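Missing here is one protein chain; the remaining ones are kept as they sit in the complex.
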Amino acid sequence: MSFLRRSLHLLIALALAACTGGPDTRARANVADSARDDFGAPIAFNTTPRRIVSLNPATTELLFAIGAGDRVVGRTHWDNYPPAALAVTDLGNGIRPNVEAILGVHPDLVLLYASADNRLAADRLREAGIATVSVKGDRIADFRRLTLLIGKLVGSESQAKQLVDTVDQTLARVAAETRSLPRPRVFLHTWNKPIITLGGGSFVTELVNIAGGRNIYDSIPAPSAPVSIEDIVRRDPDLVLAGPEAVAQIKADPTWQVVRAVREGRVVAYDTNVVFRPSVRLGEGAVAFEKLLHPRPR
Amino acid sequence: MTRSRWSLLLLALVVSCLIATAVGTIPLSLAQLLRAMTGEGDALTVHVLRSLRLPRVSLAVLVGAGLGMSGAALQGSMRNALAEPYLLGVSGGAAVGAVTAVSIGAGAPVIPLAAFLGAVVAVIVAFFVAHASGARGDPKALLMAGVVVGAFANALIMIALANAEANTVRGALWWMMGSVADATWAQNAWLAAYIAVGGGLLVFVARRIDILTLGEDAAAGLGLDVDRSARLIYLLSAFVAASTVAAAGLVGFVGLITPHIVRRLGARTHRPLLVGSAIAGAALVVMSDLVARVLRPPAELPLGAVTAVIGVPFFLAQLRRFT
Partner (left out) sequence: MIGFDRVTIRYPRASRLAVDDVSFTVERGRLTAVVGPNGSGKSTLVRALIGRVPLASGRITVDQEDMARAHRRRLATQVAVVSQREEALLALRVDSYVGLGRFPHLGDWGSLGARDREAVNAAMERTGVASFRERPVDTLSGGEWQRVRLARALAQGAQGLVLDEPTTFLDVGHEMAVFELLHRITASGQAVLLVSHQLNLVARFAQHIVLLHEGHVAAAGTPADVMQASILERVYEWPLVVTRDPAVGAPALLPLRQPRPPH
């Protein structure tokens, strides 16, 4: 077949093109400091940034919490905490950000969310000579790491340490209070169609643990995963935790009645804003969960 | 096509490129633009222009040219005014390749390659399906085979995305909506090469497309090897379309509309029609990308959404011509 042969030529040509095709301009500086960000790019700590663009709700709220909020000159559309952040220039998306817009506010440090979709933006910003640090955090340990990293990056190390310590103290207290209490088995509902739960890779599961409960899906390594209602029935949780609107939907939906906890009315709302990301409000989150999992009779 | 019409087309392209390069989140006046092109002026401006705007506008030109030519060649050789570059399974196959690459977490350079391979495989499968059913170069059989392959590809995509992580779904959806936002000079280089080869060959055999429009018997009577020529043209069109998909994702309607516009301007035979479609398609995509960038700053609309929206009034106008 002549077109088979032609296609073979195509494939070979492609393979060659692929070697030269993609951008590979990640800077390879000789850094004395061996710190690297979550994309593996080296981080330089030599200057204190004065104009920071933070494209990630977690880092934005972190910057404000460690006293660097006045230096933030750009945020994503979804960075809405603390309220002071709303005054900062909205630069649009945090995933596949508008690089031109970022360059337009003349930053000297950009904090990106380390999603695969952002690799190109990170390269582009670095090409333009702007220090770019890409980070991502799913677990409480990540919060500690990132807070200290960012503290060091912006020159607010002591505030950062203080923040981490405060959060750790709250978490330790909650853990101690709930250590001897019976551990309810919890289903964490985070999306309805399809039903998505939070898995062992999520900090929310850690918070549940600290608050004296057990996520029935903590064996899933990913931060989140879709599950079927039959599997939920099989695992038979004692308690269903969901966002406020979702709670109403679950209670009203006849298909959910097959889950024992729903039949028994044990569906509880948690404030999703507080536990949206592993950041400064982790302590609050642990306390909130403690109240939900171990309601004290008044 | 008359000389004045050619000038009009070229002018449209040049003007849209100029405007698209000057306008953006960091607006540039014409004077700034010209200075920055030579490297003078604010370093940031020069960088934005050279590393962001210019490759982007250039890629839009190439993608539009490729889609325009591919659409014109297919409409002629398939004797169907509604043919477009993504027939024969190109879009379905490319989407499967890209979604697969995204879901296994492959890096950015791999996705275009995977999309291209997916498109190539889909086209080959479509040809085999048509061949196995006994139809030779018959365009109708190939069209149907393309639909079959496309449907199968959609099923695969649904399966891949059903239980995928949110990031994967978003990444896949973004790719499928088309964009020239990630343009790099390297991408421009290889896309230019592919289009030069594929498009160049199409222009070379443009007369055969004219002959094919007469019908298979008449074409055979004029000494054309109908099956081989038809196959060559379909393959070249699919190749050019697949290259644009690899570079910019799925950008619909451009390949469909552009030949109609150029025909309205007076191009009849396929040599001027192909070249005119390249120019008109380029202008169309450059302008669409401009709209995508400025409508809702600093966010961007997907390029495919803008071209689709342009398609609607175009087709309404066409429909009215029929009544």
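Think of it as A and B in the order they're written, each chain with its own count starting at 1.
Going forward, a contact is a pair of C-beta atoms (placed from the backbone, for glycine too) under 8 Å apart; a residue touches a chain by one contact, two chains touch by 3 or more.
Keep in mind the model is a prediction, meaning the values are calculated, not measured.
**Q** Which displayed chains does the hidden chain touch?
**A** Counted over the whole complex, the chain not pictured touches B.
**Q** With respect to the chain omitted from the figure, which of B:39, B:105, B:200 or B:215 is a touching residue?
**A** B:215
**Q** In terms of residues, what is the contact footprint of the unshown chain on chain B?
**A** Residues of chain B in contact with the hidden chain: 76, 79, 134, 204-205, 207-208, 210-211, 213-218, 220-226, 268-269.
Operating definition for what follows: only the chains that are shown with their structure count from here on.
**Q** Quick one: report the Å distance separating chain A from chain B, using the average Cα coordinate of each chain.
**A** Each chain's C-alpha centroid was found; their separation is 37 Å.
**Q** Please output the residues of chain B touching chain A within their complex, sorted ascending.
**A** For chain B paired with chain A, touching residues are 24-26, 44, 47-48, 51-53, 102, 105, 107-110, 112-113, 116-117, 120, 123-124, 127, 162-163, 165-167, 170-171, 174, 181-182, 184, 186-187, 190, 228, 231, 235, 239, 297-300.
**Q** What residues of chain A sit close enough to touch chain B in their complex?
**A** Against chain B, chain A makes touches at 2-4, 6-7, 10-11, 14, 17-18, 20-24, 77, 90-93, 95-96, 98-101, 103-104, 106, 115-117, 119-120, 124, 127-129, 194, 222, 224-226.
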